[in-house]
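Please read through the structure below; I'll follow up with questions.
Complex shown without one protein chain; remaining protein chains in place.
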Amino acid sequence: MADLTPGTREALLRVGTSTLTGVLYRRGLRSVFMHDVSPIRPETPRMAGLAFTMRFIPAREDKDAPGAPGRGQVQRTAMEECPPGHVLVIDARGDARAASAGDVYAGRLKARGCAGIVTDGGFRDTEGVFKTGLPAYHRRASSPPSPVAHHPADLNLPIGCGGVAVYPGDVVVGDCDGVVVIPPNIVDAVAEEALAGTLYDEFAEQEVARGRSLVGLFPVAGEEAKRDFEAWKRARSGGR
Amino acid sequence: MADLTPGTREALLRVGTSTLTGVLYRRGLRSVFMHDVSPIRPETPRMAGLAFTMRFIPAREDKDAPGAPGRGQVQRTAMEECPPGHVLVIDARGDARAASAGDVYAGRLKARGCAGIVTDGGFRDTEGVFKTGLPAYHRRASSPPSPVAHHPADLNLPIGCGGVAVYPGDVVVGDCDGVVVIPPNIVDAVAEEALAGTLYDEFAEQEVARGRSLVGLFPVAGEEAKRDFEAWKRARSGGR
Amino acid sequence: MADLTPGTREALLRVGTSTLTGVLYRRGLRSVFMHDVSPIRPETPRMAGLAFTMRFIPAREDKDAPGAPGRGQVQRTAMEECPPGHVLVIDARGDARAASAGDVYAGRLKARGCAGIVTDGGFRDTEGVFKTGLPAYHRRASSPPSPVAHHPADLNLPIGCGGVAVYPGDVVVGDCDGVVVIPPNIVDAVAEEALAGTLYDEFAEQEVARGRSLVGLFPVAGEEAKRDFEAWKRARSGGR
Amino acid sequence: MADLTPGTREALLRVGTSTLTGVLYRRGLRSVFMHDVSPIRPETPRMAGLAFTMRFIPAREDKDAPGAPGRGQVQRTAMEECPPGHVLVIDARGDARAASAGDVYAGRLKARGCAGIVTDGGFRDTEGVFKTGLPAYHRRASSPPSPVAHHPADLNLPIGCGGVAVYPGDVVVGDCDGVVVIPPNIVDAVAEEALAGTLYDEFAEQEVARGRSLVGLFPVAGEEAKRDFEAWKRARSGGR
Amino acid sequence: MADLTPGTREALLRVGTSTLTGVLYRRGLRSVFMHDVSPIRPETPRMAGLAFTMRFIPAREDKDAPGAPGRGQVQRTAMEECPPGHVLVIDARGDARAASAGDVYAGRLKARGCAGIVTDGGFRDTEGVFKTGLPAYHRRASSPPSPVAHHPADLNLPIGCGGVAVYPGDVVVGDCDGVVVIPPNIVDAVAEEALAGTLYDEFAEQEVARGRSLVGLFPVAGEEAKRDFEAWKRARSGGR
Partner (left out) sequence: MADLTPGTREALLRVGTSTLTGVLYRRGLRSVFMHDVSPIRPETPRMAGLAFTMRFIPAREDKDAPGAPGRGQVQRTAMEECPPGHVLVIDARGDARAASAGDVYAGRLKARGCAGIVTDGGFRDTEGVFKTGLPAYHRRASSPPSPVAHHPADLNLPIGCGGVAVYPGDVVVGDCDGVVVIPPNIVDAVAEEALAGTLYDEFAEQEVARGRSLVGLFPVAGEEAKRDFEAWKRARSGGR
């Protein structure tokens, strides 16, 4: 798959991860939402893009002493080669004892047009990372430099992140609640279905706010609710 | 017990959970504060009401496949039958791998005049939940639909939530630090005692801010502090 | 060691914990960043000062019943004797089931000119603690009074906090990402080196934002980057 | 369902939980093996029976003080009413801070002909429990009496145990590796299929021990292996 | 308190920790059983003695590098000065990433007549420790030398171990289920009460094994059971 179509990207940025996980669940996909991975700030912008992966293994003193030759190469290559529009997803084994990346690396991804960065470990200098404007998701802040706990092993292999399998090229979407992974071969259909679901949710929220009962309305729409929804959609688009 | 008296409700909304757990501790109640349960946003309003409970057990594929008949019934009934002024408290076994509820359900509780919703799992679409205005407390956000991890078992039985026993009709109070449970038969006395304690705390904070030592002032008031407190109260109410 | 020099204190408040842990790592110090210890609010001010320590052990019913004589003495003494400019660091064994301190205690430290308070447990009445203006770092909010889980054992012994050894007189620095401990005998050199590193990071961030590659720039500066950095520093100081 | 047929019970006691979870997995059931639940001793006998359930909620001082009236009733009723041939399964919320049961209770179940006892908490006096001969599975030993952490809430409702849903009447099987739950409506077919699988596994183990490659043998049998298996079965039963 | 009386020591070695925690619970002591602390082998002998304590804090590179002067002193002093008949109890913060002690240290305690060793971390060379014959209780085996994670801070201060407060001179009792701490001022009465309870438990076990119902027998003895117990005791002592 080359890249997300503009329509799909736009849809993924509009619908929430709750709607997407619902659509994926109905297709039999339950192991797609990362656990203990959140935006670094509540105001972090939404994120959508294809996955480019980096894998850490634990650091060991004979491989990761300060000044060990070539150690940082893999990380730097990740920042230089993650394609524009892609999300760098890092397997840190859920370990936030040392940083997965920091503000200069995040800044480089942003400057190169990447779509975001995700780790199940932690970022350092989260204030600086936030200022780059790159959507960033992690477990919790962690200041120590990465070799304190991590050895960068390789790029663009299938990994685990937040307990979820991420294959290079998978679609990765983030909002204030967390990060979901979508197989690329179904992403267009999933995005479309999610967009329709989002519209119905909006209708149901308004009805509920006006005092309507959930019976026949939510989570499953009854006949009357379906008719009302159609009317609501018509009214919304100016009666056309 | 029918409901909270207006005076007690007002008092519970004014004093903090730290004051309430202090009063309860002096009465021998130590296991009353939920652990790892926080408001979904720092700006979440305070909450006070009687508990209406819902219990989840783990999901199992033969009971909770997509489209399994009657699965959502219990949840929907909870949202329709939790009495106005009550708090829906959910036993999710501390499991935030899937959502305990979302924005439409929270909206229905709000529209019906309920006082809040609490889970030791997680809510989905927390932005939407926050917008309903219903006080909501959880462990962390979780987007996947509830059948990914939970099966709704029953309503209004005694449950555990955040490591604390919650009996239907218990009083549940939340602020920015978390959620405390109060036995209903002592709530009026506890609220009154807490209100008095809050006033003294306010006095002590001001004295301390002005440089007064803690000796004879806090946590136990000496004779001089008691006199000063009386004077402070008189001055505060206009010298009457 | 008497106290931090004004220059070192100022430097420590300006550089971040990510820069400091980097400098310490290059000197062979990796076990210096507290885990699961964060500011009580994102807006919490930065913190720097020498450590004054308090140690909790678990509470036991025969020693910590309500009204047990002399129980609160150690805590109150801590608040009265932690020297101005110092940070009170509390070993709570990572246990946030009960509070390590609250707003009146924090207010007293603030009034006495202390620099901050740190626990690997939790604070109660975090809204009140925040209002005192004292920098406060913990694991998570916890309302129950301390005797529910903690017995104050002693003051100013070496302790563990957030998995890090803290010796009385160690330098403790906090920012939005967490708290780092610095041996006092190297703090001046560390602060100076961190300040220089911060300047280079600022230069690198700007270059990266303008599209410059990381190669030869970061994390290791090549010859060209060094020359550009010198020029950038000159331009910055008005070409002098 | 009345009870296990003798043939099914015998089969379940002969095949291992690894074979059973394999058969259930092929039928779409993945959430059936309890986590962190093991036999109290390596020599604990195997177990098979229908589930009779008991549910604990957290203890609270106003309900569970020493001498609180009627507190132990539910537990004692469980030991007196769990039907012969059944397994008492206890939901202890994974909490082993206090005992779920001890040797006298286990002895009563044994004397009444019950098939076993399972908790995701802990047993006390495990030496005594072991001596009763009743198969017993738990998380780890825990001496304190149950009211230190648990309040017995009710009997024979659906519960969670070890992260798995257990409905009264479910089939519960244990061996040295742990405990699996089987829906009763498929247990005969599952037992039969597992028995056949066990035979093939035995054949494959022998072949492998003699140096045969896994290719075409395991986990999927090729044509040749199928023929060899048939011959092996014939030879085994005396060539008949 | 000088030491355990021979009668009390003998009683403590005969009754189990389950009986002792039961007696302590009825006296209001619930926080006395260590969590996640077990004998290193199932065949480990029972243990009873007064506590002599050692406290670890986390290791730090500037204090605990290989060859750091005087580092091992505190540990060695513990082994040389823990009085005969006492139990060395180690606060390892529940951290088993490095050893708390090994076989040579355990051997020295044994040779000096000490009663046991307990840590909430781990022992190294558990085979050697077991061979010394000294009762040893820990969380799990851990081979790395202690400075990898621990710095020995001091001796004979109050500590936490397995989540329980241990004061020097407390009575420490261990069996196959774990370790309980008893305040020394009540130990004689507790031991006596436990011995009586053990006798009744033995009677109840035998009755239950013969098919007697729990009603009126256990946990609370009814009138008839009391009479039967007296008869059983007489019969047991030869009818005298």
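Per-chain numbering from 1; labels A, B, C, D and E assigned in written order.
The rule is simple: a contact is a pair of C-beta atoms (placed from the backbone, for glycine too) under 8 Å apart; a residue touches a chain by one contact, two chains touch by 3 or more.
Quick caveat: nothing in here was measured; it's all calculated off a predicted structure.
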{"item": "Which displayed chains the unshown chain touches", "value": "A, D, E"}
{"item": "Residue among E:Pro45, E:Pro83 or E:Pro145 that touches the chain left out of view", "value": "E:Pro145"}
{"item": "Identified contact with the non-displayed chain, of A:Pro45, A:Pro83, A:Pro168 or A:Pro183", "value": "A:Pro183"}
{"item": "Positions on chain A where the hidden chain makes contact", "value": "28-32, 57-63, 65, 93, 151, 153-154, 157-160, 163-165, 167, 181, 183"}
{"item": "Positions on chain D contacted by the hidden chain, ascending", "value": "16-22, 25-26, 28, 30, 32-33, 35-36, 38, 42, 175-178, 180, 201, 204-205, 208-211, 213-215, 218-220"}
{"item": "Absent-chain interface as seen on chain E, which is shown", "value": "41, 66, 72, 76, 79-80, 96-97, 99, 102-105, 107-108, 110-111, 124-128, 132, 140-145, 147-148"}
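The criterion applied here is as follows: only the chains that are shown with their structure count from here on.
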{"item": "Graph distance between chain B and chain C, where chains that touch are linked", "value": "1"}
{"item": "Both-way neighbours, i.e. chains that touch chain E and touch chain A", "value": "C"}
{"item": "Interchain centroid distance [CA atoms averaged], chain A/chain C, Å", "value": "31"}
{"item": "Chain B and chain E, separation of their C-alpha mean positions in angstrom", "value": "40"}
{"item": "Junction residues of chain C - those touching two or more other chains", "value": "28, 30, 32"}
{"item": "Category of the chain touch graph - line, ring, star, complete, other", "value": "other"}
{"item": "Chain-to-chain touches, reported pairwise for every pair that qualifies", "value": "A-B, A-C, B-C, B-D, C-E, D-E"}
